[in-house]
Every structure is written in C-alpha cells, then in structure tokens.
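One protein chain is absent from this view; the other protein chains keep their places.
So, subunit A:
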C-alpha cells in the first residue's frame, strides 16, 4: 500500500507542477516550479499540514521538492524548540544537509566527469 500512495501522491504533485506550466503557456519555467514547490512545501509544513501527507505517502511526499521545503521548515521549528532563536538559523539547513551536500558534490563531479553535448 505504501507503494500505491507513493505513486499516486507523488504523481499528483507533479501534475500540479505541469498545470502551473501549461496553463501559463510556459511563462512559468521549471525554475519557477522548483522555487514554488520548495516555498509552498515549507509554508504548508510550518502549519503542520505536510507531515500527514508524509505519513500517508512516504516517498510520494518526501521526494518532490515540497518535501525538501518540509525538511527545511521542520528543521527550523525543531531548532527553535531545542536552541531558541538560534535554532531558526541552524535548524533548517542542518536537517537538509545530506540532500544539499549530495546535490553539490554529485552535481560537481558529474559536471566534471561528462562531456557537454549539443
């Protein structure tokens, strides 16, 4: 059942992204979609509304970029619980550190290892 909901919720979030692009005649680019999703995910998460989706859909909610926003927001909130106001500065990036580092390191290595095409 976990796989079913991962597929359905993950797919549905991507449909929202597709509609944002199609219904604006592509004035809304992929960069806009990514920024919108990370920001929306962080806001929804801050109101406590994203965690139920993660509970239902697992990777269907954490793999889309809204899940990255959720990770940052929950990190910041937990940071405040543990360390007060300083936690708002350290919590978010700490929670998302693995994903950010993987993206930078693997991204840099891939850009060095392969030849540009076209």
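Everything that follows uses one rule, which is that a contact is a pair of C-beta atoms (placed from the backbone, for glycine too) under 8 Å apart; a residue touches a chain by one contact, two chains touch by 3 or more; residues count from 1.
Everything below uses one rule, namely that contacts and distances are computed from a predicted model.
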Practice problem: Assuming one chain is omitted from the figure, identify its UniProt name from "Stage V sporulation protein AC", "3-hydroxyacyl-[acyl-carrier-protein] dehydratase", "Putative ABC transport system permease protein" or "ABC transporter ATP-binding protein". | Solution: "Stage V sporulation protein AC"
Exercise. Spell out, residue by residue, where the missing chain touches subunit A.
Key: 2-3, 6-23, 25-26, 30-31, 33-35, 37-39, 41-43, 45-46, 57-60, 62-65, 67-69, 71-73, 75-77, 79-80, 84-85, 87-89, 91-93, 96, 98-100, 102-104, 106-114, 116-117
